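Everything below concerns the one structure shown next.
Note that one protein chain of the assembly has been removed; the remaining protein chains are unaltered in position.
For chain A:
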Amino acid sequence: MGTHAVISPLIELGEEAAVRCHEVSFKMKKKMILDQVSFEIPKGSITGLLGPNGAGKSSLLRMIAGLSSQDSGTVQVFGQPAGEKMLGKLSLLPDRGSLPGWLTAEQWLSFAAGIYPDWNEQSAKQLIERLKINLDTSISAMSRGEEARLQLLTCLSRTAPLIILDEPFTGVDLISREQIASTVVAEMGDGERTFLIATHDIREMEMLFDRLVLIGDGQIKSVEDVEQLRQHGKSVESCYREVFA
């Protein structure tokens, strides 16, 4: 009896999608940004959200993160409507986001530890080593790669089960890109976490993705299982070309 009470909610959660969008539409100044977007992301996957500039990726991610709302349709995170209440369940690395330059990495991290209720100091410590963050460096003096690594560290030091990374590689050097990709894999935590990653850097990330959501002109062009693609002799890159070229 006791066991049942503990296990059954977990089983129900396991059957839920981490993210579910159903016929989501969104207009901005009469321009259709998202048009009837529907897709699902299973729990424990690393999904790539791919598409050309202006496809609507960032708008979609902001909606999933609860930072903006759709005109119609539903966006669910772990079975609940996306929005403020779900902020604690997800960790977002925003596109072109920047950290307060007047702080050192250490000051920033102690600030972050204070604002996020799900901050895990243990993880933060491990990630400082893994991502080779120099705590004494002030953020304004960091290279783009270093700042991107610090942003990722901030994102992953929380225990939130959904991680959304919007273009984590923009302007980031090769070694930092490799460190970021490797950290994402290490932080999967046996499928307890779900990653949704928008990127143009297909080559760096294609080995990581198990699922692709291809979006163009505000519409879902295709949703692919990456293993299936490879079984049919296709790569993530060739699939992208087929859809968008």
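Keep this in mind: contacts are C-beta pairs under 8 Å (C-beta built on N, C-alpha and C of every residue); 3 or more make two chains touch, one makes a residue touch a chain; residues count from 1.
Here, contacts and distances are computed from a predicted model.
Per UniProt, the protein behind the absent chain is "GntR family transcriptional regulator"; the candidates were "Cytochrome aa3 subunit 2", "GntR family transcriptional regulator", "RNA polymerase sigma-70 factor" or "PEP-dependent dihydroxyacetone kinase 2, phosphoryl donor subunit DhaM".
For the options A:188, A:223 or A:243, the residue in contact with the chain missing from this view is A:188.
Screening A:18, A:33 or A:46 against the full complex identifies A:46 as the residue touching the chain left out. For chain A, the list of residues touching the undisplayed chain reads 46, 178, 181-183, 185-186, 188, 190-191, 204, 206-210, 226-227, 230-231, 233-238.
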